[in-house]
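For this depiction, one protein chain was excluded, whereas all remaining protein chains were kept in their positions.
Letters A and B mark the chains as written, and numbering starts fresh at 1 in each.
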């Protein structure tokens, strides 16, 4: 089973998409297997992160801001704005694909884990995410 | 086939779990396919790393210590100790899921590759790892 979800982002930051991925898993009726999540872009990414304290995602953002400088003068690729090249590097560091276990018909995540779509551009975007659920065995 | 393994960690550092993952692959009897490994936590991670010289893992740890500062004053999330927020960022950078090929009934890794559980908290923890083996085709 495969489905494509569209998410609107308001600009740089994270949104929890665990429920939407879980809905595709439930619709698949697969009991034991894997859910694969893929974002079809190079300046937005997918991340598993602590889901209880929003300050955790804020601190991840602060670390990325400090370590992957927007508009760094060393970048040659600078025509699409100061947040574009940094967005590509942020996406590579945090990853564009995730695979998660499915157990008893549900995503088998840890209590404190959430699946986040991470928009790295500063302006609003529409992002495509392909979810594929497959049975193990 | 799916199994959950529990690993005790003595605090920050790596442990080689290649044999334990290989045992689940062998038990599955699957000849050609994939082994997916997932850690159900946000301050411990999974990493493929050189398996011959322990200094390599030591150097990875030194790089992370130097680049993801424990107790960095920029963190807002600081109530669980100086190693907690850095542990979340380290886990995101090194990753919480891995998928590996299975060939002729065994993990098909390179000669120098090992699968490591990486504990990022300084105190001992018990960590759950879900292994899912699926056939290709």
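Everything below uses one rule, namely that a contact is a pair of C-beta atoms (placed from the backbone, for glycine too) under 8 Å apart; a residue touches a chain by one contact, two chains touch by 3 or more.
These numbers come from a predicted model, not from an experiment.
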Touching residue (missing chain; options B:43, B:94 or B:132): B:94
Residue numbers in chain A that touch the chain omitted from display: 1-2, 36, 38-43, 67-68, 72, 74-77, 85, 88-89, 91-93, 95-97, 99, 128, 130, 132-135
Sites on chain B contacted by the missing partner chain, in the whole complex: 32-34, 47-50, 53, 55-56, 58-60, 62-63, 66-67, 93-95, 98-101, 103, 108-113, 134-137
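Keep this in mind: only the chains that are shown with their structure count from here on.
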Whole-Å separation of chain centres (CA-atom averages), chain A against chain B: 20
